[in-house]
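Some notes on the structure that comes next.
Note that this complex is displayed minus one protein chain, with the remaining chains in position.
This part shows chain A:
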Amino acid sequence: MASISLRGAQKSYGDHQPVIRNVDLEIGDNEFCVFLGPSGCGKSTLLRMIAGLEDLSDGELRIGGKLMNEVSSAERGVAMVFQSYALFPHMTVFENMAFGLKLAKTPVETINKKVGEAARILQLENLLTRYPKALSGGQRQRVAIGRAIVREPGVFLFDEPLSNLDATLRGQTRIEIARLHKQFAAASVVYVTHDQIEAMTLADKIVLLHTGKDMEQHGSIAQVGTPLTLYHRPVSRFVAGFIGSPRMNFLNAKVAAIHGDGVQISLDDSGEMLTVAVSGAKLTVGQAVTLGIRPEHLETIATGASQPQTLSRTVTLIEALGELSYLHLNAAGEAPLIAKAPGDAVAKVGDTLTFRAPAALCHLFTEDGFAVPHLETLP
């Protein structure tokens, strides 16, 4: 129902350095957009700018095509669910949900109908006369969502809505929110989280934000794309390291040869040669690069014969999670190399194992932190 467009948006407090820099962003109708980033990256600030709770220091914000910089929050057609839920403690569930409608002088029958409908969808019908203090965390969460729904906004804003819930409830509510989004297909959603599982499972589009020095150098936005784009085609080492758990392994290397079907590199610590399926057009032989390979893409193979496209490493620690085991392998870098192995694998500390690193699943980063473009595009 309402698209959101940010052009050159900046935010700074007083004379300090901007905390949000150069944000150009288009969020389409009916899109579920997640702002993801490390703490302190300004994702909540960006959300509050859309909500109208913070001014833009520079740039412009349009919602549904209309310039919103000077429009008050109430008139932007947005509704927000706060991290703390921000329910009014002296009002019943019904009064909380009806508050905005009552202020807008909506006829009583309409209020009753809309609140009743929202309560039905959120299974709050039996709780309408209760006060927030008599509700559980999950119920309060649903009331907060209900308060947003009854106003039929063009945009729903969620500020870390699940962070106050326990793990089980978080999983349930996540699914609930996804279901609600399907039901209210007309509205777009902006959702702030630091939890990449929430981001990956809910988002149509993830906006990953930089912090600190990266933000000063490259602006606030690190990458915008679908969850799988960010996973498979990170544009920088920051994005590659942020998405995925355990995080991607990074190994220093030099370009050894450039071919049409990829770039051959030699690892600095072991001298092993690997081919990475990226375009060598802008690389030179001998250039220092960083190889990135996700733990889940390191595939254990039978030890012995030295095969191409493999790494041989000694296991230093095993974290057994049951379903999977994380194998920590010796590496020259500051962090160990980690490989995911099936939970029933029988590796022991001290074993030397051989791993295959498929060329298409390896990433290459230049010294300035940017990714070298892959040869294959994503399906």
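Just so we're on the same page, a residue touches a chain if its C-beta (ideal position, glycine included) is under 8 Å from a C-beta of that chain, and two chains touch if they have at least 3 such contacts; residues count from 1.
Simple rule for what comes next: contacts and distances are computed from a predicted model.
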Quiz item: What is the missing chain called in its UniProt entry, if the choices are "4Fe-4S dicluster domain-containing protein", "Spore maturation protein SpmB", "sulfate adenylyltransferase" or "ABC transporter permease"?
Solution: "ABC transporter permease"
Exercise. For the chain that's not shown, point to the residue among A:Ala9, A:Val34, A:Met49 or A:Val78 touching it.
Key: A:Val78
Quiz item: Which positions on chain A touch the chain that was left off?
Solution: 51-53, 72-75, 78-80, 82-84, 86-90, 99-100, 103-104, 147, 151
